[in-house]
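To start, the structure itself, in structure tokens.
Here the complex is missing one protein chain, while the rest keep their positions.
Every chain is named by a letter (A and B) in the order it is written, and numbering of its residues begins at 1.
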């Protein structure tokens, strides 16, 4: 029982990331009809927003402290972050500590901006082109974005820690009345899961309860008709692309403490997120979320030792196997609408 | 001749000539000169041109003719490489059985993957092939380590059985790949004045196979089978209502292109007997797509040109560093020199991938027909200049572009 719970929890953080990326992919596919191979790169850019904020906050100047010496006997050089000298060590230190959550504030405008530029500058011209061309051009864009990040940040992963308050783990089992130390779960993963839940909830609420969301949903169902009503659907779709980019970016920014960001993390996540979208059903938002969590948890189960010894390597391929089975038996996915991209 | 029309015979002859004379053609600059860095006539690079050319020719039979965009063909290349290395380990260092095995194994592998993937079309097909390739890549890295040697990659050792050959070479080292005694690495060097030309046995094996592969592709393009594949791309509804079943046609094209990929992988291992999982990564699949569209999807010559173009510039760009750049712009005022170096820097040396990505986008956006179409546009431009009056396009209906030139 506790093993099942533990694996479920372990799958949550990855599942959250899959769900968030898949949500954005689905929004873009559903509204704009574009298959975006650069969506993983947007996730990666989000993670690097966190890196940037953390680097900016720790920008520091050196002073020589004459009162102390280092182990060679020279006067000690002390690094002081600018924020600490501006706001005092206490508040400044807290700012540095909370760099990752703070980066959300930075990531939202940056990602919406990037989304806007990408849609207006590139994707817009591909609405009427075949899917193959869309795949190819966004694939090229993904390479470029990834290389730009590599150019500025290097090829190595950059550790970006969570705030001290969320470091370490807690005894989840004890919380729900099980024996102590049965289920130890890291704080930040829990935070990530709640964060993802909030974002997903926000997106759904936005689509459900605002006029804008209503138009977008109508557009997803029948693009041409909404266009005929005289609603400037293209502009709405541009904003939608920005939102999808922001969702992917936020997912990436908050993921930074779980996995140190590197320039190719986007590609790794993209392939899996596509699989998630396909399993959930192309064009179905609830499907994307459901499949994201489901596959994340499934992956976590497959990496249990008991299962690995039974089926070696299953943890590496479980998601693909599921996707292949789904595609062949139920091509529209778990929750896809009948007739959407079934062939 | 050879079952080809005159125009095609000429094209084939040109390809053969280019391939066999490559050591001359690609070495136009004298040794030691400033321009020698732009030479490409050394064995290692020429082998890459030809091997990736074969890979792209095969890929084009699938993507160019049927329009099915596969993102998994690197897996077949990888499988081909592994099979060839195993042949070197178990049987002998002769490249022929190794290449044959890589074609067969890649063919079977693509039959299985194609059978499943081709149940769907459009982006579903692309994602399925991508999933399969990524799965193979993951497996090669993990569980299949006994076969693939995981991260290290599969290599030859002195303990390999090699039943029809020797475990160790005459001097006690690992033997080298050969074709009935001709070592693949043996190179004849010809000094002519300031020039140095290198004729490598391995390269010529590859070149002969390239010409054969090109000939085969040409036959397929001109055959009723090729016509059916193009029909699949244009209109599957009409195809069905004409009494044809699209699936066996696409599957055949998929397997043929998979076998081409296996051949390329086998050749790669024959030139340098090691195989690693990184050859199977989906970025590698993306590269062959780029070669094909850059050259010209659905044309015969395009993919070969695309492969050569990309591999050549990869080689050149990777060699350029800041010193080289400063050398180029030395004549300019200092400030301007530094600015230019600063601007160019991200795209050269280790930044080759950036250039590749930009090129990818640029080709899809501006030149969907690739280099072949670019060439045709240029040719048309010049022809118009030659004969400014009497434009007879109005009197003649628009001619369909020939499938392949």
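Structural remarks
In this text, a contact is a pair of C-beta atoms (placed from the backbone, for glycine too) under 8 Å apart; a residue touches a chain by one contact, two chains touch by 3 or more.
FYI, contacts and distances are computed from a predicted model.
Missing chain, UniProt name from the options "ATP phosphoribosyltransferase", "histidine kinase", "Branched-chain amino acid transport system ATP-binding protein" or "Bifunctional protein PyrR": "Branched-chain amino acid transport system ATP-binding protein". Hidden chain, full complex: it touches shown chains B. Taking the complete complex into account, B:227 is the one of B:227, B:336 or B:362 that touches the chain left out. Interface note for the absent chain: among B:76, B:125, B:214 or B:249, the touching residue is B:249.
Interface with the hidden chain, as seen from subunit B, comprises residues 3-5, 219-220, 222-228, 230-231, 233-235, 237-245, 248-249, 252, 256, 397-401.
Following the convention adopted for this analysis, only the chains that are shown with their structure count from here on.
Averaging Cα coordinates per chain places subunit A and subunit B 35 Å apart.
On subunit B, the positions that touch subunit A within their shared complex are 67, 69, 116, 119-124, 126-128, 130-132, 134-135, 138-139, 141-144, 282-283, 286, 289, 293, 346, 351, 353-354, 356-361, 364-365, 368.
Those residues of subunit A lying in contact with subunit B across their complex are 35, 122, 125, 131-133, 135-137, 139-144, 146-148, 151, 267, 271, 274-275, 278, 312-313, 316-317, 320-321, 323-324, 327-328, 331, 341, 343.
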